[in-house]
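The other protein chains are all here in position, but one chain of the complex has been omitted.
So, subunit A:
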Amino acid sequence: MAKVLITGMGTISPLGADLPTSFAQALAGHCAIGAATPDIAKWLPNVLLAQAAADPASKLDGKHASLDRASQFALVAANEALAEANILAAPADSRRFGIYVGIGLGGAHTLDGLYSRFQSAVQSEGKRNPVVVHPLTVPRMMSNAPAAAISMGYGLHGPSHTYSVACASSAVAIGEAFRAIRDGYLDAAVVVGCEAMLTPGAMMAWNALRVMAKPHAADPSRSCRPFSQDRSGFVLGEGGAAIVLESEARAAARGQSALAELCGYGCSSDAAHLTAPSSAEQINAMQQALDDAGLRAEDIQYLNAHGTATDAGDVTETKSIRGVFGAAAGQLAVSSTKSMHGHLIGASGILEFALSVMAMNSGSLPPTATLEQADPRCDLDFIPLTARHDCDVRAIMSNSFAFGGSNVSLVARRLPA
């Protein structure tokens, strides 16, 4: 079985338009959460959003201007990751190079625009024809549009798979690409997570689910409060993140240095409830990831929690971490970076994994930036309020637990200096 290395990473997130900036902002405890855009606030005045730090179109060639915003996020993140890995378009082994994408709701902006245009034409008293819509509406909004854009942009002929597993989408994409390389089906893959659904229609649907955070009285930017007694739910974000995975042999053959080793993947299904989490299957996913990596619980020093700031989610995840780590939970540092970048749904798993790898390599751990009043039921070291520096982190775990009951855990370890 091949060792799988991470040779590039990138993001465009609410915290920054690239990964170094996003990580620096996370270490600074910056909360990138704010008021909704006027088209959403008009209907939902109290809803909060974590908008990306930059318009993705501004970082792309004009020919990508008409892509759905989610595809634009995917391309921007992939560009950064592939550039760091020193991979140019049309590699000689392009048939051994895959594209693995995770996205929750494909084409949300395109779909919302379609309905909005239809409604406006219906109300135009015959001035506009409601049925005349852009002919590329379908290829823009299909869930695999981001994978197609990357495959075509970089001339990659390996499989281009898209996983839609709600909040675990891009964590599944990482895990499946990891297995494909480890088991010899591929030599390299670019893995991307993207999400762009901060639209009126999508936000009304999320609002109806009653899981959105209420504005914090003192500072609305600090409204997402995982593991805190005064939590009130999560804040939807948008953006994209990417990593490049390569077999150790491929990276060595071209003299490419690596950032870390991806070494463990576990996944499970609750088979119980649409939205309520299950500790037993979260434990199953985390234990699988540890076993896959050949590591013991005490070998992990930092865990990026799913940590959505819902009561059921926070308490269940705390119980699950204790279940897997046992006595080692006392030495484990855990944080939820969603307190700062919000919940990027399909992009959250990979963004949090990338931030975790940055934390491992730098020895600086991002905080749960809004944890002012710890919930006594959540009794782990959640790195409250401020980052922790000079930590010796040899391995990390990143959890992603999705609506629908899909659980994913990923493990990466530091490479020898």
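For the reader, a short list of remarks on this structure follows.
Keep this in mind: contacts are C-beta pairs under 8 Å (C-beta built on N, C-alpha and C of every residue); 3 or more make two chains touch, one makes a residue touch a chain; residues count from 1.
Just so we're on the same page, contacts and distances are computed from a predicted model.
For the omitted chain of this complex, the UniProt record lists the protein as "Carrier domain-containing protein", which is one of "Spore germination protein", "Glycine cleavage system H protein", "Carrier domain-containing protein" or "Urea ABC transporter permease subunit UrtC".
Contact with the chain not shown here comes from a single listed residue; of A:His134, A:Arg296 or A:His389, that residue is A:His134. Touching residues on subunit A toward the chain that is not drawn are 62-63, 66, 117, 127-129, 131-132, 134-136, 139.
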